Each structure stands twice: as structure tokens, then as C-alpha cells.
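Omission of a single protein chain aside, the complex is shown with its protein chains in their original locations.
Going in written order, the chains are labelled A, B and C, and every chain counts its residues from 1.
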Amino acid sequence: MGNLLEHMGIERDRIHFSWISSAEATKFVDVVKEISNKVRALGPNKKLVKDYN
Amino acid sequence: MENPYLPYPVRIDNIEIATEDKSLKTFKFVFLNPEDEKKFSYQAGQFAELSIPGVGEIPIGIASSPVEKGFVKFTVFRTGVVTSHLHNMKIGDIMGIRGPLGNWYPWDKLENKNVVIIGGGFAFTTLRSSIIYMLDPANRKKFKNIDVVYGARSPGMLLYREELYEWEKRDDINMHITVDGTNDPTWKYHKGFVPQIVEQNAPKADENTYAIICGPPIMIKFTQPALVALGYKEHQIIMSLENRMKCGIGMCGRCNIGKELVCKDGPVFTLEQLNKTPKEY
Amino acid sequence: MKFITIDKKNWAKGIEKSRETYRLFGPVKDKNGVFIRTLEKDMLPDMTINDSIMSVKSVLFPQTEKILFTTLDEAKEDHHIMKRVEFDSSPRAVVGIRPYDAKAIELVKMNFDTDDYRDPYWCDAYEATTFVGVGINKPGPFDFSTSAGTGPFSESGLDVLMADLDNAYLAKILTGKGEAFMKSCGFEKNTDEKESQALFDILRKEAEKNISSHIDTGKLKGKTVLELHEAPFWDDIAFACINCGTCTFVCPTCWCFDIQDETKQKSAGRFRNWDTCMSPLFTKHATGHNPRDSKTQRVRQRFMHKLKYFPDKYDKGIMCVGCGRCVKSCPVNIDIREVCKIMNSYEKNN
Partner (left out) sequence: MDTCIQKIREIAFQLLDKKEVEKVIGFSNGTIPMATSPITIASKQDTEKLVFNSTCGLNLANYIRQQKGKIAVIAKGCDSRNIVTHIIENQVKRDQVYIIGVPCNGMINKSKIKSLFEDEIQKFEEDGDSLIIESSSKKEKLKKNDYLRENCRLCQHRNPVIYDVLAGDLVKEQIIDVPYPDVEKIAALEADARWIHFQDLTKNCIRCYACRNACPLCYCPTCFVDESGPQWVGKGQDKTDINTFHFLRAFHCAGRCTDCGACAEACPMDINVRDFTRKLNKDTFDMFGWEAGLDLTKRPPLDAYSPDDPNDFIK
């Protein structure tokens, strides 16, 4: 799915898949930190956003 | 002519749980602009689109009666997206009502006639509206005998229970209330399915007797033969249909049965009319 | 009746001039075919092609149209009170519309402008629009318009009908709206009425002669709805159908729509979108019950509506103008001409 989004021109770092057990709290925190840093670096997303009008 | 898609703004004035399983609630609405109430002048049997901005619209039969002023009432079964949302709304919330829509029970034709009202489950809303209308002191003398057969699964599933029991006590209306079954030892009305109660209790047809049926398809299916057995002709059996609707004004095209549009040419049809159209309802 | 000749050398200039008054729409070539689009600056309508993939209906009835809006912000006084989206009532003109598409608009008008209700979105757009048509000199092989109540030079629904005379257009002014449009282009060179009409008649006859495809609807009226509805042929007709709805979207006379609400943050909008009777969702009740659950029922609905319900209801002929778009676009080649033949020739006891 990530590959297809990337193929469509959506930055790869905007989507993230992870396998985290409910017991792996620290892993969850780390992953979320990692994602938010990556997305922050990319700036606001302009693709696949609804116009609504 | 105003924009028929534009709902009148209303405020939810009261919400009552209508059945014991809480799947039905009765909503009382008051118009934000008093002059809209006049524009929303309706007859028993019509419906309206309840319109929740950002969620959608649903066509619902009007449960209040033209003789009740100052508010409109709808009893809504929780089933889809809009009805679920509506069930979670609170007194004081603002939404919209678009209507009145569709035709109504043929009150002109029913004058000086015996009227038998047959309802099942939660399809009793426009029938309630009709009964209140007919029992209104100004109207009661326009009709001869009034019989009502109304059934639900259990006593707690009957709509408008208080009113039913009140009507039961009156002598100008013959009530035949029934439930599919109950363990309540104090239950003093009928037990049994509607078609069976109709067969046993409804008056035999003469040319001055008309039956109005509203209920789930299975009830209608078995009530028809019961009425035929009592001598009712196709044109004496009046039914109210439901189909998926969107516009409510005969334009969006989905609710047709043959060339008739349920939203505009209906929802009230006689069996005679229905027998000439495809059974796509 | 007034006739005007337009030298093709002046065409582009005149169209440009009309933009001072009108928003223009017309056929435009795109990579996937010809579409009816807004003509942006310097774009001219393509007057040469016989047919566009999509019809002109979208000018009055966009595939998606916001009809109402409101705010959900309870801090605002008018929250949850819906209002009509502001309507651009400035004049618009569709230039290069084919005569059968104009006829289709007349048919669709019967749905949107009734004694009981007037659809303000469609009707206001209709009133703002001038339809400038061009006759089809060489109708294609799938054009059966003459047997569907219109034709390559049919005038109904048009404000101006033009004829393409190689280096000039001859325009027949049919309404005041049409006259105003021509005036706004600066096209005012009158020509002899009798001669021009004679020329139109010749062109029309020539074009009609070229039409090779016909349908016969004569016997439909005499059959009952139930007779046709219960006829045994529907399963065979519907077998190939994939229920895509292409036929309804390309059809100039299909008007069915859906109403959907959407929200973004605190604002809510009510939209109407084209819908199609080919979709199971079209009639599905909230309870899950669906009166037209099977593909056969839906295919039957489409043809019964066009060829039986509509003619019975309005007594104005069939709800088809013979443009042939659905015949060409159907992925599985379900052909309304064939279906019409089957329906028209069906005898119950055979």
C-alpha cells in the first residue's frame, strides 16, 4: 500500500505500518515519535485532500 | 414557489422513548419561525423529510395530527445513519423538516364511511395521526364506525400506549389491540397476529367500509387475504408504502413503482392501483 | 423567422465578444474524447464533431452540485439552519449543442419543472442558459434520433439552430434569447428568410436520409405496464450487464440523482450527485430490503422507464432522443435499439 501511494506521488514517509503488541508500550511511543518527526519534516500534505465545495 | 430542498428550521422540543427496547423514539419539534408552521400545513397520512445538516435526510410519516397545533411529532425507528444520529440528539438541538410531502389518506372519500384502521409494529405513526384527526370533535361526525386493529410483538412494543388505552375506553371507536404474545397476566386485550385478529374482529365489508393498512410487508401480505375474505374489494383497501427516497418531491427517480412515484403520487395507494403496478416496494 | 449568416472568419471574434455577456460552454476535445466543458478564454467550441461522450446535461445539472450549506458551530446564531448556495444567474450559453441534446433538455424539464414543485437549481440554470445548436450534416451510424422524436436539424429546445455551410454558418434565430446571443457576438447580417429556410430544408432532408438506424416504438403504448414488466425476455437482456451505470451517465435524458451531506470541520454541505438506477444502492431500504435487488430488475427499470413509464406518464414520446451514446459506451454492448425492438414486438401469448 505504501508502495502504491508512493507510486502515485504521495511521500513514502506519510504512511507507516507497524506491528506492535499491546504490551509493547515503549515501542509504540518510539514509533509514534518517529512518524511525527518524519511527517513534520515533510510539511503539510497537499495531495489527496478534499476541496469541499 | 420556494426552494423545495430547503428545510424549515426546527428545535427538538421533547424526546420520548416509545418502545421498551428503545429502538423507537418520538420527537416533538417546534418551528423556529412560527410562520413556517402555517406553511407546513398537512393532512393525516403525509410524511416529511427530517433533515439533519451534515448527516442527511430521512422520510418519516407525520405522527402528529393536523388538529394538534404548535408542534409536529415523528416516531423514528433507529436503523440507518441518520436515524442513529437523530436518536443521539438532545432536546434543544436545531435541525430541519422538509414537507409536508406525498399524498394522504383519502379523507374526502372516507366521509360518511366506516373506517377500519389496521396497523402493525412501528408503522402506526400516520395511523395515530389519522385516529386523532377522526376523533377530533369537529370531525368525528364525518365518519361512521371506526375500528382499529393494532398489534405489536409485546405490550411494551406498542406505540402510543397511553393513547391506545384511552381510546379503548371510548365508545365512539372500537379498539382491537393485540400482541403476538405476552407473559403479563394482567394483559386484558387480544393475543395473536394482526391478520388473525382482523379476520375475527374487523367488520365485514359493505360498500361503505374502507380499510387502511400500514405495517410490515409480512403483515400486509397476510392481512390482504383476511380482508378479501371479509368482502373488501381492491378499491376499499388503502395502503401506505415505503421506498427509499431522497428528494421527496418526485424528482430524484428512485422510489418509483412503474410510473407512480411513491414520494409524490403516494405513499397512499389503493390495492386496486397497486395491482396495476410492478411490485417494486 | 430571422436568419443570419456568419462568415467563419468572424466566428472566433464573435464568440470572444459574447464573453462580455455570457459564460460559454461547448464541446471540447480532450485526450479521452469530446466533452462539454466551460470554454475558458480563447477556447472555441468544437463545431465539427458529431458527438460528445457526455451530453450537455451537465451544464444545467452538474454531476456534483452543492445545494445547501450551513454551519455546525453552535456559537454562530444561524447554526444548523440550511441555506441555498449562492447561484450565479449570469447568462450562460452552450454553443455547438447537438439538436438531440436540446430535445433531451426539454424532456428533462418535465421532471424538474412541474405543477407541484420547481427544482430551483435546474430551472434557474435553464433560464440563464441560451442553447445555440448546430445541425448534424452527416449523422453517424448510431444516430437514431429521427425515430426518437427529434433529428439532426430538430429545433425543439434550441434558441438558435445553425447550419454548417463550409465557410459560413447560417443561423436560424428561434427565440428572443437566441437573438440576444447573436447580437452579443455582433452577428447581425440578415439573409433572406425564404431562401434560408429552403436551404435548411435541403440540409435537413439530406441529413435525415443519412440516418441508417431506426427504432419502432409504435406498439409500446398499447401494452400494459405489467405485461411488459412480467415479460420473459428481461433475464436474457440483462445477463451481460455489469450494472456500471455508464448508460445513465452518458444519457442526456437520465436525470436521477442522490442527495448526500458532507462536513468539513464546522461546516456542512448538502450535495446532489448524479445517481443511477443500475446501482443496487439506488433503491435499497435502510432495513436492507431492496425492491430492485437483482440486476434483471434494475436493467428492466431503466428500459421500462425510458420506453414505457415515461411515455405513459407524460404522453410526450419516449425518454430517449436517439443520440446513440449508451449504445457506443456500454462495455457489454446492451443496445437500447434491440431492447426496444424486443419490447415493441412482444406479444404476451406468443
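A few notes on this one:
Just so it is clear, contacts are C-beta pairs under 8 Å (C-beta built on N, C-alpha and C of every residue); 3 or more make two chains touch, one makes a residue touch a chain.
These numbers were taken from a predicted model, which means no experiment stands behind them.
Contacts of the undrawn chain with the visible chains, over the full complex, involve A, B, C. One of C:Leu68, C:Ala148 or C:Val250 touches the chain omitted from the figure, and that residue is C:Val250.
Within the set C:Arg19, C:His285 or C:Lys328, the residue that contacts the chain not displayed is C:Lys328.
Touching the omitted chain from chain A are residues 1, 3-11, 16-19, 47-52. Touching residues on chain B toward the chain that is not drawn are 80-81, 84. Interface residues of chain C facing the missing partner chain: 30, 32-33, 35, 50, 53-54, 62-64, 138, 140-142, 236, 239-240, 242-246, 249-250, 258, 260, 262, 271, 273, 276, 279-281, 327-329, 331-335, 337-338.
Methods note: only the chains that are shown with their structure count from here on.
Per-chain CA centroids place chain A at a distance of 51 Å from chain B. Here the CA centre of chain A is 45 Å from the CA centre of chain C.
Once the centre of each chain is set as its mean CA position, chain B and chain C turn out to be 39 Å apart. Across the assembly, chain A contributes no residue that touches 2 or more other chains.
Counting partner chains per residue, chain C shows two or more touched chains at residues 262, 269.
Of all the residues in chain C, the ones that touch chain B in their complex are 67-68, 70, 72, 79-84, 111-112, 114, 116-121, 224-226, 229, 255-263, 268-270, 275, 277, 282-287, 289, 291-292, 297, 301, 304-305, 308-310, 312-313. Across the interface of their complex, chain C is touched by residues 1, 3-7, 9, 32, 51-58, 79-80, 83, 93-96, 217, 242-244, 246-247, 249-259, 264, 276-281 of chain B.
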